[in-house]
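The structure is given below, and queries will be raised subsequently.
In this view, the complex is presented without one of its protein chains, the others remaining in place.
Chain naming follows the written order as A, B, C, D and E, and within any one chain the residues start at number 1.
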């Protein structure tokens, strides 16, 4: 079910217990020289659509909230962003009316790495207010880590930024938006052997052109297969959330 | 130019003086029994697309921000909304990175009546921070008031909610989403002869089914002509903003 | 009834259903070269006093809150102001204790154009908290638009700033505070033919001396008649609010 | 000089170094059974007027900000109040435009006990922003403690609430507003021998009728002499602030 | 009882009516040339420990919250601080979970002058939320003013900063942390004969080396006696709070 296309009386009639609200969230931010700034929103929208197609009677899909937490991408321009405190509020208010209305199962389906921290904060803050609900959330690549890794051919097997994975999937979904002649690997960011510590540095200090992770290895057909695998895996997780017992 | 489809280097290359940023903002909220909750977002998106097509080299169109200020529609369900203080911040942060980056001309193109107040507040708060910019905004029906009135056939000639105007235009754009059998005029809201005073009442207390303004008079072909007229008029205003001298 | 002059036990004894709280709100801000900065507060105070005299048993008049939202007048100096977010809170907190105490009918009576936006926001935010109350508000010139226009002799028939209307009424009420030798029309602000769009510009960029609207046409006797007409009309509206059914 | 009665150009012409801004702040809150709720505002206004009359060329007197921090009086009704966080902001924003405009000497002249804490917080927060200014503030009875004590005849020699001191001064200034037949001492609040510790209790738990401090001892003539003495002493302090060297 | 050393089940078992929560709060800020920046935290911790030892079954002692409101000490460096609005929240949130859990008696035991204002604000804001609780607070020197004065030998008998009193007590508790060769009186701050008015000035403008009050008169043995006297007196006050009737 697609929230945006329904009427209010139809939405009022839905089961509060047996419906999973999926809220896709993403960003509009620089994606190096070769990908459009809407990359994250296009991708999470495609994943969310797949899940809704797989579970049309049990999933209630909200429209993609494309504005994300992207201040660390501002040095490259081409970036829209909420501040972190505002974004936490936005995420909470995105679901609060539905939770107040009695819905019991929600999932933020995230398509942007910079949203992970505020997503977790929002879940915790909502949990204080709505302890009777099952409140979940993840980036799609956290849910489908193994499936994605299995399809990567470049040296990095996990989601980067404007990387092999994102580039492949946009090549499949919107080839018209990929500047193929500008695909060129950024050097791997130098972390000074400090991998386990969080080091807050915006992308202007971490990369040369705004990318992390080998877009030269991208391929449209593998992008198609990645999307398929991700859609299947997120569907399985959504079914899991639907099957959790309510307290 | 469509912000979402461009790359960061392309966006960095644009003229800061001669480009008009258009930020379409809308809502996802109850629209009576016959229209989808995404009505405002569909309509403002169509208007914004028309303006961008008319001025492709001078307008930079942001993606539609569909989350609006709709708390007064919550009693009917089917409504997503930011709180007013959060929404003011969201509107400001939507443009702030571009203004900090040097863009000089902006227009919020609004498709939801409940956004008018926070839109004005956001403009004033931004003006304190960015006095060098031309900061503008309006609902499309404020800009095309005469054009719309000329095409109405029902008793009300101005924008209501799920009214003749909105229903006609959605009938044209997305006939699949209109529940035609459920189109039935709400009684006109009783304002107790207090027309000139602002009376804060949510839609649950103002209407029976969530509509204001005679959807029975709606017609798809007139909806098409309304959209055309609105697109033309907003284009004229956009050109006016582009021609304002910069200080 | 004048809130300020009563004791707490007298106030506790009032009917919560049949009393209309009137909260006059204004500003202390530049009013061109010829009017005192307290112009808005003097005028709204005079209007409010008239209404209270007309309905002494049913209106409970709060003291004038002179601090308004006037940041857009700061370039000319002589201006005190709250920021917009603070002012929204102030307006809400001004009425909240009375609404919590059970009063059911309230009216912000506004004397400053810059307060209109935050007034509407405050009403909407209060409505979420106090849905059982009749919450209303307007600038006095919104209520008495026709009455004022009928008495104007200059080219502009609607409220400006330090204009024919305000100047006439201050000439009547406080002639000692008018610098008559400095009354000189500002040129009409150039809106670049963009009348229907909101364009956020502070008064330093909109005017030469801080006035909008032809003070040269002012006249004390017409000021007296304006005040009389406004007082009568606001009284009618106040009676209307008192007669609205409570839910 | 009275800010409210001047024009913007006159205010722009003042010396920033040799002018003392006096901002009288008060409250509108229950004052037991015999005094009007505007007592604090009437009194601080009278003191401020006296100081301005004594130093007409060096003092710039703002209008009385009557809305104070009075939540602890709400149990008796008849009370308007800002919340404490909002009131801190209001106090800061009251002076900030003048400090930004270059004024160097300011004094909050306070007439309400509940404002003392937020006044000190506001001064400290302003000091971080405006270290070049001389930022001062006090309740008038803190400045004229000895003068007031010398004129008290009841058992308590310091300011209470609706006490001998306030009642005497209102009897002098506004005898029409005193309900003389209702003057009756509240029992002294029982502090359980815990005088040195701050114990947060609203007035509903501290008093029987909302008063602290022996109004039965009040006398109009002594009220007149108190006001005179206070006005003289605050003038001396104001001169002291005007004579402090600027850094 | 020491909160930090107990387990959750032990804490759950405590009487809500007969237990006094003591929350020691302090600072980490410059203390002139001779005292460590943790002076306030060391001292309030020692006082709090003494009280807990005296009333081990009735006092529940929280760990020392060392972060205080010290922005006015920043000019000398060596200072950590929360902003005032944040510190108010911190103080409230420090007690709120316990008050929500039903505890009825609390005392902030304060060791830093700059915390007095926000402590009072926090008490008042908590009182609005938890009117059923006995909420108290004070700096230890406010409670033991006479006891401290009796032991001072220098010209000042009240708490200053890095003064005779603090220096004596640290000399007793942590002689290893006192730079004895750098003890040198600052000149008394010049208040321009404006003693009764609050004048917001940071310590960089008030003092030469960051001290107020004659550390040259300090003595370790008198420091020991001061601590003893303070501990006894705060114990008496704590017993008083424990004996207050609950409503």
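Operating definition for what follows: a residue touches a chain if its C-beta (ideal position, glycine included) is under 8 Å from a C-beta of that chain, and two chains touch if they have at least 3 such contacts.
These numbers come from a predicted model, not from an experiment.
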Among the chains present, which touch the one that was left out?
A, E
Considering the whole complex, which of A:134, A:178, A:212 or A:226 touches the chain not shown?
A:134
Out of A:67, A:98, A:126 or A:226, which is the one that touches the chain we can't see?
A:126
For a quick check of understanding: of A:60, A:143, A:170 or A:183, which residue touches the chain that isn't displayed?
A:143
List every residue of chain E that touches the chain not included in the displayed model.
3-12, 28, 30-38, 41, 62-63, 65-67, 74, 76-83, 86, 89-90, 93-94, 97-98, 101, 177, 179, 182, 210
Footprint left on chain A by the chain that the document does not show
71-72, 84-85, 88, 107, 117-121, 123-128, 131, 134-138, 142-143, 145, 192-194, 196-202, 205, 237, 240-241, 243-244, 247
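Quick note on the criterion: only the chains that are shown with their structure count from here on.
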For the chains other than chain B, what are the connected groups under the touch definition?
A | C, D, E
Classification of the chain B:chain C interface as same or different, half of numbers criterion:
same
Report, in whole Å, the distance between the mean C-alpha point of chain A and the mean C-alpha point of chain E.
48
Rounded Å distance between chain D and chain E, as computed from the means of their C-alpha atoms
29
When you check chain A against every other chain, which residues touch at least two of them?
none
Linking chains that touch, what shape results: line, ring, star, complete or other?
line
Each pair of chains that touch: what are they?
A-B, B-C, C-D, D-E
